[in-house]
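Input: one structure, supplied below.
Note that one protein chain is taken out, while the other chains of the complex remain in position.
Chains: A and B, in written order; residue numbering restarts at 1 for each.
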Amino acid sequence: MRARNFGEVLITALIKATGYSAIVFVTMIFIFLLREGSPALTEVKFSNFFQLRWYPIEDYFGILPLIGGSLLVTLGAALFAVPLGIASAVFIAEIAPRWAREVLKPLVEVLGGLPSVMLGFIGILIIAPAMRTLLNIPTGLTAFTGALLLGGMAIPTIVSVAEDALDAVPNTYRDASLAMGATRWQTIWRVTLPAARSGVLTAVMLGIGRAIGETMTVMMVTGNAPVFPTGLSNLFKPVRTMTATIAAEMGEVANGSVHYHVLFYIGIVLFVISLIVNLTAASVVFRQRKRAERILS
Amino acid sequence: MVNAAPALPVDHADRVIKIKIEGLSVSYSDGTESLSGISLLIPDRAITVLFGPAGGGKSTLLRTINRLNDLADVVEVRGRVLLDGEDVLSPKTDVISLRRKVGMVFARPVVLPMSIRRNLTYGLELSGDRDETSMDEAVERSLRAAALWDEVQDRLDEPAVSLSGGQQQRLCLARALVLQPEVILLDEPTSGLDPISTGKVETSLTQLKQDYTIVLVPHSVQQAARTADYAAFFLGGELIEYSPGRQIFTNPTDQRTEDYVEGRFG
Partner (left out) sequence: MTADMNASLGPQKTAGVSASRRKRIERLGFAGMSLAALLTVAPIVLIVVHIYSNGLPAISWEFLTAIPRDGMRAGGILPAIVGTFWLTLGTAVIAVPLGVGAAIYLAEYAADNRWTRTIRIAIINLAGIPSVVYGLFGLGLFVLFLQFGTSLLAGSLTLAIMTIPVIISTAEEALRAVPNSFRVVSVSLGGTQWQTIRKVVLPQALPGILTGVILGLERAAGETAPILFTVAAFFLPRLPHSIFDASMALPYHLFVISTQVPGMPIRIQYGTAVVLLTFVLGMNVIATIIRSRARARRQW
C-alpha cells in the first residue's frame, strides 16, 4: 500500500511538472531572444531602424522595408486565402455530400502537412517561371508569388478551424431556418455562418498568423530584395520579409556582431506580433464560449 | 442542529444498524441538491429505500456514504456518517478501502470499454489481486448473484457493450459484488430498463439482502413499495418521514408523504 502510494505521488508530481513546462518554455524563449537581441537597441541608433534602407554591410538597419515586405506578402496571402478558405470550409461542412467530405478533409490535411520548403521548391521551379512568362515581368520571384504560396499554406489552417466551428453549430439552428422557408444557401449565410462567427474569425487569424511566420517559402520565392513596397506595383517585384531576412543572413553574421544582435531583435518583433495575433484569436474564442455557456444554461 | 436519528419501532429493536447518519448537511457550490440535517438509521441485511421527488437529496446522500461526492463541487459537509461505528467523513478515512466496502450501481448502465470478464475483474485489478483462479471464481460468483451467469457464461471475453441494456445493468451489479462489499448503494438502477430486466434486478436484490446492506433509490413509488424493508421519504433536502416498509406506503404519518405516495405531486 505504501509503495503504491509513493509511486502515485511521484507520477502525479511529474505530471504536474510537465503541465507547467509550457510556461517555462515561453519564458525561456523570451529571455533568450532578449538576451541576444536587446544589445541592438544600444548598438544601433533608434532612428536607424526606421529608415528605408536595409543594407547591413554598410550599417543601414532600416527594418521598415522588411516589415513592409512581410505585410505585403501576408496581406496578399490573406486576400485570396480567406475567401477561398472560408468558402471551402462552408462547402465541406454544409454542402458537400458525405463521400466528398471524406475525400476533401484528408486532402486538405495533406496540404497542411506539406513542408514549406517543398512549396518553395514548387515555387521556384514552376510558379515563378510561369509568372515570368505569363505576366512578362523580369523575374517571377516576387511578392505575388510569395503571397500565392503563403495563401496555399494558410488555407488548410483556415479550412480546418472554420470547418470545426461550422460543424459545432447545432442542427436546431439550421432546422429552424429551413422550417421558415429559407433555402439552404440562405441558411448558410444568414444563420449558420453568423453563428460560427467567432470560430471562423479565429480560423482566419490563425491562418494569417501562420502566413506571417512562414520562412522558407518566402525566402525561396520572393526574390529577397529588401525594398520598401510603396504601391501595388510592388506586388510584382521582389521583396524581403522579416522571416526570410533572419533565415538568410544568420548564417553569415559574426557571432555577437551588431548585425547578429539586430537579427535577434527582428526575432523579438516577430515574437511580439505572433503573441498579439494569437492572444487576440484565443480571447475571441474564450469570450464567445463563455457567452454561449451562459445562454445555454 | 443535530437531530437524533429517529428510532426504529420497538419490534425492530434487535436489528443491527450498519450505517448511522447524524445531522448530515451537504451543499454544492452552485446550490443544487443539498441536504439539511439528515439523521437516519440503515439496518444491516435489509433493503432501505430512499424515495421522493427529484432534487430531494437522495443521490447526494448515497454519494456521501461512499465519498464519491469528493469528485463533485461540494462546498460544505457537516454531520457524521458512521459505518460500523467509524465516521466515513473523517479526514483520516481510507477512502479507497471505504469504496471497496461500499459498492455502487448507477442510474445508467456504465460498462467499462472492456470485455465482460475484465469489467468484473477490474476492481480486483485495482486492489492488486492477481490470482487467476480466485478471479475466475469471483467472476462466476458475482454473475450468479446478479442472475446473469447463464446468459453470459459462454461469452465472457466479448466486449461488455455487446450486451443489452438490462444485461449491462446486471453486469454493473455483478461488478459491484465482485469486491465483496458490505454495503450496496443503488441509484435508480432500473430507470430506462424494460419490466423484465427490472424484475430480474429486484429479484436479485431480494436475494442479496440476506447478506448485504442495501440502500436503494427507486425510480418509482411502486418499486419502493415492492422492495422496501425500510423507507425514508425525502423532500427538498430534508428527511420527512422514516419507517418500516409497509407502513409508510399504506399509512404515512406526514401529509406530504401521503400526497407523494398518492401521486398528487412528483
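Observations
Convention: contacts are C-beta pairs under 8 Å (C-beta built on N, C-alpha and C of every residue); 3 or more make two chains touch, one makes a residue touch a chain.
In this text the structure is predicted, and so the values were computed from the model without any measurement.
Contact with the chain that does not appear here is found for just one residue of B:Lys58, B:Arg100, B:Lys200 or B:His219, B:Arg100. Contact with the omitted chain, checked across B:Tyr28, B:Tyr122 or B:Trp149, is made by B:Tyr122. Take chain B: the residues that touch the chain left off the picture are 66, 68, 71, 96-97, 99-100, 103-104, 106, 108, 110, 112-114, 122-123, 125-127, 159-161, 175-176, 179.
Of the residues in chain A, those that touch the hidden partner chain are 4, 8, 11-12, 14-23, 25-26, 28-29, 32-33, 35-36, 83-85, 87-88, 90-92, 95-96, 104, 106-111, 113-122, 124-126, 152, 155, 159, 173, 176-177, 180-186, 190-191, 206, 209, 212-216, 220, 243, 246-247, 250-251, 255, 263-264, 267, 270-271, 274-275, 277-279, 281-282.
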